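Report on one structure; see the data block that follows.
Only a single protein chain was left out; the remaining protein chains are all shown in position.
Chain naming follows the written order as A and B, and within any one chain the residues start at number 1.
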Amino acid sequence: MKKKYSIFSLAKNALSGHKEWPKMWRSPEPREFYDVIIIGGGGHGLGTAYYLAKEHGLKNIAVIEKGWLGGGNTGRNTTIIRSNYLWDDSAHLYEHSLKLWENLSSELNYNVMFSQRGVMNLAHNEHDIKEIKRRVSANNLNGIDSFWLSKEEIQKKVPIMNTDNLRYPVLGASYQPRGGVARHDAIAWGFAMRADEMGVDIIQNCEAHQIRTKNGTIEGVETSKGFLRANKIGVVASGHTGVLAESAGIRLPLQSKPLQALVSEPIKPIIDTVVMSSAVHAYVSQSDKGELVIGAGTDSYNSFTQRGGFNIIEDTIRAMVELYPVFGKMKMLRQWGGIVDICPDASPIISKCDIDGLFFNCGWGTGGFKATPGSANVFAHTIAKNEPHQINSAFNLDRFASGRLVDEHGAAAVAH
Amino acid sequence: MKSINLKENQFIQFHQKISFKFDGVKYFGYKGDTIASALLRNNINLVGRSFKYHRPRGIYTCGIEEPNALVQIISEYSEPNTRATIKKIYEGMEIESQNRWPSLENDFGSINNLFSPIFSAGFYYKTFMGPHKKFWKNLYEPLIRRAAGLGKPPKDFKGISNHIHHNVDVTIIGGGLNGLLAAKSFINSNYDVLLIEFEEQLGGIINNSNKISLIDNKEPKDWLKETIQEIEESKNVKILKNTLVTTYNYINHLIAIEDRFVGSKPIEGKVNSTLHKIRTDHTILCNGHIERFLSFQNNDLPGIMLSSSFEKYICRYGIAPSKEPVIFSNNSNSNSLVYSLIKAGLKPKAYIDSRSGEKIEPNLFDLIRKNDVPLYTNSQIKGAFGSKKIEKILIEDSSGALNEIKCDQLCLSGGINPDVHLFTQSKGLLDWDEKDLTYKPSKPFQPTITLGSASGQFNFDHLNSDINDKLKNFKIKKLDVKLELNTNAKYNIEKLWEVSPQKKSLWTKSFIDLQNDVTTKDIRQAITEGFDRIEHLKRYTTNSMGTDQGKISSINALGIVSDLLDKKVNEVGTTIYRPPYAPLSFSAIAGRNCYEFYDPERKSPIHNWHLNNGAIFEDVGQWKRPWYFQINKDETMHEAVQRESKNVRENAGILDGSTLGKIEIKGEDALEFMNLIYTNSFTKMKQGSARYALMLGEDGMVKDDGIICKISDQHFIATTTTGGAATVLGCMEEYAQTEWPNLKVFMNSITEQYATFNISGPKTREIMKKAFPDINFSNEEFPFMTFQFHEFNGVPIRILRASFTGELGYEIYIPSNSALKIWEGIQSFGKEFGLAPYGTEAMHLLRAEKGYIIVGQDTDGSITPIDLGLSWMIGKSKKDFLGKRSLTRSDTVREDRKQLVGIVPSNKEDKLEEGQHIILEKEIKSPVPMLGHITSCYHSSTLGHDFALAVIKNGHSMIGTKAYASTSSMSTTGVDIVKPVFYDEDNKRLVS
Partner (left out) sequence: MLIINCPYCGPRDQSEFSNGGEAHVKRPDGSKEIGDREWGEYVFIRANPKGLFYERWVHTHGCRKWFNCVRDTSTDKILVTYKLDEKKPNLNNFKSVVKTPSGEPEVGSGNFTVEK
């Protein structure tokens, strides 16, 4: 039954002491065979299942998840959403996603709290200015809202920022008003709930061990809950995608690295905009709860421990207290790490491969959250039609042989 | 409720009075008081308002686990969210309560309580979506944001914190009984030991409770004094007090913060905190346990406190927050509170224990009987009631009868947990103890030892054997300590997580997380909705997501969930404790590497000359480079750049190029190595000649460029871009060591050793002749792209004839120490010829006129030498060099790649803008297909109009055609696509 949420359903349930709410999703035992199995129950994976069911009419779908839904990078990122990317291919992909974000709460009838508070990318030297102006121009010609802000305009939007008395003064910024932040857990839960309603089996605590193939065609996947047969398998396992690909004999150009983030104690609103600075490695927004959500950098080595070095946190905080003098008296409440899978050109892979029926959606590096609905949408298309959507055709695996890369190092918030 | 000052003790002396302000009112406390103990002394129970419902909240604990009593320290740059239970007061301290408006007593936000039935777990996911999405941005979210947050933002603060590194054999965390005993065992051993205590005094439960009566037949306080003295006198044990270990990283890497101003106001300009970074071979966790609370109706009322905290106020601060508290417990840990109360001449108003009579310790029975304390066994508190503080409680006794008792204080104990926060941070595994109803450390992942209650040893009977056994691999003396206890009880507990309320209404609340206002009803709802994984539950309800990370309540939540799901707690799991243990100051983390010490500034050896001569600097990497020179205050940048560039074209200019990377390459196989690193071939190159060279990545894209001077086949000097110096050297090292270890070649950076001055312009030769009269600068003797070594006034110099401006030019390399003298010399010799310094901007303009690229500006990591029209630089006959194979991939040989071209406005009056794109349509209707972008753009005084370099699709074959350039105002300018060279195309000026 389709769940309907509103102030009225809340009031009604309040009267019964909130005991009558339906379950968000079932906890089914896996069936023997599925048309499509999605490996990875994060936002991208659950969204893929949702769009497969909704837009492509597939019903016999499973999402298998090693731990709990949204427990990987979906629940660990700093939730920044924007589409002001440099290259056309990226811009179209992220803009597609941003447009979906804008209607997602109403589409899912679940408030993902997409808050379009604007995203700023700071320029600290002449080189930054050149890069940013080029990107703003490209965005404008692509129909993406993107502006160059002078120092004075930045000060107006973020009065607490110290633009002048610091090692690398703030010289200007790009600004995308439609960018912002969203509630990360909500998108996983929202997609999961609606996919479940359409019959998708969401199976938690089900770890994929090995993808099995025969004569270049997919057979299924060995899991901790037994062997599951499938016509098609989509792997959306972020840091672990490469490991699973390897089990099917596919080598992906991915490296899994630790990426850290932290939040401060909650305080009353102090910064309304999302501010990113790749030059000094610091990006920050303030959550609705009042915590400053701060993203740090990646470590240089591969790791699956979801831990990074403390020196990375130090670097970020040093930049923070310098950029925002009021942060001197703030405190770090929690820090954590995730495993990001990084491609050589800092762009994702949304692609089929040499094995019939095997698809990958990975390589999102440090910026996958913003793409969640868009990536899921075109990945569902790719799986259903066996060929890429126009939007993700550039993000194929062949580009590493041909050399036709989509080099987004400049646009990635964290320098890889 | 009336608190009572008890006897003085070694921590609190009544003659040392201190005044402080709370919410604008002046109060007195004593030296040694925390804000909480001082407020309790003044009978202040209402300290703050809760996060969501704005409920009145008081002081719940006496330590770092405090969820409620968070205050703003106005007198310290308005620091928010400070725990009143650990921050010490000092004379003149100003404190404010948080999250209330207009006042703590009358808080408007408490209206939320009225709507609380709707504000259930995750309510915000289910509403705020209509009638239009604009409502979220413009109405709902601003309202939510204003209501959220705890303290107000602090004021601007530039802290001074230092970082201290330690390398030790053993770190003992916690200076309580077990920590002291462990430290004592290490005295005079061969181990370097660090003992870290969070509080001002060592001693832990010896100071905080009356549990122990005698240690080695001595008064505990005397034993403590002696032991501390022994440890302090030992050479190998160092004590850090006021220091909290917040983070336990891999590998045995601990972060601890020391407060340098405990009990006094931090002094401006002094180090106010120290971050200790500790590397240790072994970590011994003696950080004790944390008492947990219990859930029942209104368990959040001011006047409710954990029982061990109450005891700590008595023993440590000499104050009983109430003369006759009611005690409610399900375990033996609160026995010593009864003892402490009676010892202080007070007694509990009632003792309520959920355990049955036979489980209650005989000692406790005797004590309670002897003192006529009303005892309720097998009983529970159904609820607490009162407005803004506790006034009465409702007890359900063993017969099921209800008893109402008036009281002004309730002390709670729901059992104790080993403080496993740090242990789980270290990735140790926990195991659920079914008897003690708590998670205990099981398998450590790192060399971690846990002792005492931190390990789950809640009794003292195996004290010696436990420590001796766990420390047996160290070469230290065995411990033999005799302990006698006041309350001779073995820890026992009966399962109780929650008492259901007597009368339920929509507004009835039993809290499970005090700070985030999570109720047990929220937990039930989350389970109903299927959030049955503990991480989901935490995120959905925000349970244990507060600044206290649920230290007194997270296990209770697990207990409730396991009961609801009918699973073992072990199967439900536990959430990961994320570092830090307690909120860690940003200033402390930043340390001294910020503000004036943030990233060192690199300066040319003649930086001061630039400073004195009107230079405006730009940051290039870490370097400060003169961007342009202002000859007077009114000169604009445009004017200066035009003047400087014109002067180079007409007379001569001098540029400080010292920041360029310089690498010296030597060795038998240096030639072969250079041939492999750069695209060019250096084999046929003559000694003493120089060559412009490109370096590619293995992907075939241009990574760096520079001039290579060949001194001999065994000796080269390469220059690199300013920003690329470290990368290029790193790349050379990598290939030399890892790919071609057979090549005998060595390289080193000589960037800082030499200053570089670039002099160029038609009059340069005259200036050089005057400056260096002994050198023959004739074209025959000193041709283009050759270099010579000379000695000038005893200084060895190297002069290279090369140019980046398109004019006749020389680069002089001078040892840094002699640079200024020679620079000044050239200036004075050049005066008559109109020589003037120029900055990077004029240099960029001049080189663009000549069509020379700047790597990183005209290239972006996606451009090959072929794209730049520099195929001639590729040593085609070479078997191999970095990136060679990539140049023949299908995408790199594509005809319509983006290629370097020149752009001029069709109408010469029109302006061009850097970063704008070249398109084919005059009208912009986005999305517009873009051919490429303008990489460099300047106004040329030589040409008399704007010109640009651009990389555009199929550029080479588009030369001679017309297109449009976009503008920042989203219109277009007609442009001509031309060859990327605007000045002296046949290099006459360079070579003559």
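We take it that a residue touches a chain if its C-beta (ideal position, glycine included) is under 8 Å from a C-beta of that chain, and two chains touch if they have at least 3 such contacts.
Please read all numbers here as calculations on a predicted model, not as lab measurements.
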| item | value |
| --- | --- |
| Hidden partner chain, touching residue among A:His18, A:His44, A:Lys66 or A:Lys268 | A:Lys66 |
| Hidden partner chain, touching residue among B:Arg885, B:Lys911 or B:Lys962 | B:Arg885 |
| Of A:Lys4, A:Lys19, A:Lys225 or A:Arg251, the one touching the omitted chain in the full complex | A:Arg251 |
| Absent chain, residues of subunit B that touch it | 249-251, 253, 279, 424, 427-432, 439, 442-443, 445, 570, 573-574, 576, 698-699, 730, 733-734, 737-739, 741, 879-881, 884-886, 889-890 |
| Residues in subunit A touching the chain absent from view | 66-67, 71, 207-210, 224, 237, 240, 242-244, 246-247, 251-256, 299-307, 309-311, 341, 344, 400-403 |
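To be clear about the criterion, only the chains that are shown with their structure count from here on.
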| item | value |
| --- | --- |
| For subunit A paired with subunit B, centre-to-centre distance based on mean C-alpha positions, whole Å | 22 |
| Residues of subunit B defined as touching subunit A within the complex | 51, 76-81, 117-118, 120-121, 123-130, 133, 136-137, 141, 144-146, 148-159, 247, 249-250, 253, 255, 277, 504, 506, 521-522, 524-525, 528-531, 533, 535-536, 539-540, 542, 547, 549, 578-580, 583-587, 589-591, 593-595, 598-599, 601, 618-620, 627, 699-700, 723, 856-857, 860-862, 886, 889-892, 913-917, 919, 924, 926-928, 930, 933, 966, 968, 970 |
| Residues on subunit A engaged by subunit B in the complex (per definition of touch) | 5-7, 9-11, 13-15, 17-25, 27, 68-69, 71, 75, 88, 92, 102-103, 105-106, 109-111, 113-117, 124-127, 130-138, 140-143, 148, 160, 166-168, 183, 185-186, 189-190, 204, 264-270, 288-290, 305, 307, 309-310, 313-314, 317-322, 325-336, 344, 399, 401-405, 407, 409-410 |
